[in-house]
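All protein chains but one are shown in place.
A and B label the chains in the order they appear, each numbered from 1.
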Amino acid sequence: MIGEQLIGVILLALLALTAITIARLRNLLATAMLSGIFSLLGACWMLFLDAPDVAFTEAAVGAGISTILILATLCVVGADEKQVQESPLALLVVLVAGGVLVYGTLDMPRFGDPNAPAHQSLVTQAYLYSANAPAEHRETQPSRDAHELETFAVGIPNTVTTVLASFRGYDTMGETAVIFTAGLGVVVILGGARHRRFEPSETVDITPSDERPEA
Amino acid sequence: MDAIREALSWLFIVPGALLCVTGGIGLLRLPDFYARMHAAGVTDTLGTALVLVGLMLQPADWTVTVKLAVILFFLYVTSPTAAHALIHAAYTSGHRPEFAKDAPLPREVESR
Partner (left out) sequence: MKAYLVVAIAGVLVTMAMALVRAARGPSVYDRILAVNSFGTVTVLFISVLGFLLGRPDFLDLALLYALLNFVGTIAILKYFKYGNLAAGED
């Protein structure tokens, strides 16, 4: 099992490296590209945690749309970062807040602990039953009504997908409607100038000033 | 049968992974953008082809094999197109190779 944990550790290390690089770079175009890579790494991490629906959303939204939208913003705003004074008070506040957050997580149960409260409740039992409940599982639940739990069996092999598509199906339908409307809005806004012919002088060069090639 | 499948899997997947790493080393060490394009092309074509064909040999449903074949086909169609678009965009907007700094503009840009 050490091998599987190692993949997770390496993915998280790459995520941390990307985040530190994004914070340290001054070139905003580079940070736009690196944020695309960050979302791709996040999608791989979620896939490693066995949540393919979430991973796909992260890949599509983070690496596809978000990068384009950040570039569109840079097109309007300009790609040079404003110089900010470094402040030790800000660093102290961030360290204290981060330390308090880490202290708060020390009380959480260990990852995957079967005695955690989240794994013992009736809702979780119902969700677990929904994914192809095998016959042996029924014998370990003497206090639950086996027939009542069996009505939850849906037949989808992944629990996350069962929750998203079957138990919270109306939620997913609403989210699909929201995303479709957002996509329509983007197409209307960005595609409005479709019939104009762009002269070369009208195009905008969004490379930052220290990267423009010598004319 | 299993031994043959195992041997073939080793034969395909490991060289594929090594070619991906080779492409990565090229991305890091080559001196110029146009040279790095060549290195990325190695990863995009033979690296993925070997790994995906090796994965097709694993024992699984026939739908898995079909999906791997479709992934390979899409990567083969889209990677060279994206590479061409990238180099075209770089060249026509003035990015010149390291050792040919005074290469002329292509004629179709000048006449626009």
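The rule is short, and it goes like this: contacts are C-beta pairs under 8 Å (C-beta built on N, C-alpha and C of every residue); 3 or more make two chains touch, one makes a residue touch a chain.
Everything numeric here is computed off the predicted structure, so don't read it as measured data.
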{"item": "Chains on display which the left-out chain touches in the complete complex", "value": "A, B"}
{"item": "Residues belonging to subunit A that touch the chain removed from view", "value": "3-4, 7, 10-11, 14, 17-18, 21, 25, 29-30, 33-34, 36-37, 40-41, 43-44, 47-48, 50, 52, 55-56, 59-60, 63-64, 67-68, 71-72, 75, 157-158, 190-194, 196-198, 202-207, 211"}
{"item": "Contact footprint on subunit B, counting only the chain that is left out", "value": "9-10, 13-14, 16-18, 20-21, 23-25, 27-28, 33, 36-37, 40, 43-44, 47-48, 51-52, 54-55, 58, 60-61, 64, 67-68, 70-71, 74-75, 78-79, 81-82, 85-86, 89-90, 92-93, 95"}
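To be clear about the criterion, only the chains that are shown with their structure count from here on.
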{"item": "Centre-to-centre distance between subunit B and subunit A (centres being mean Cα positions), rounded to whole Å", "value": "27"}
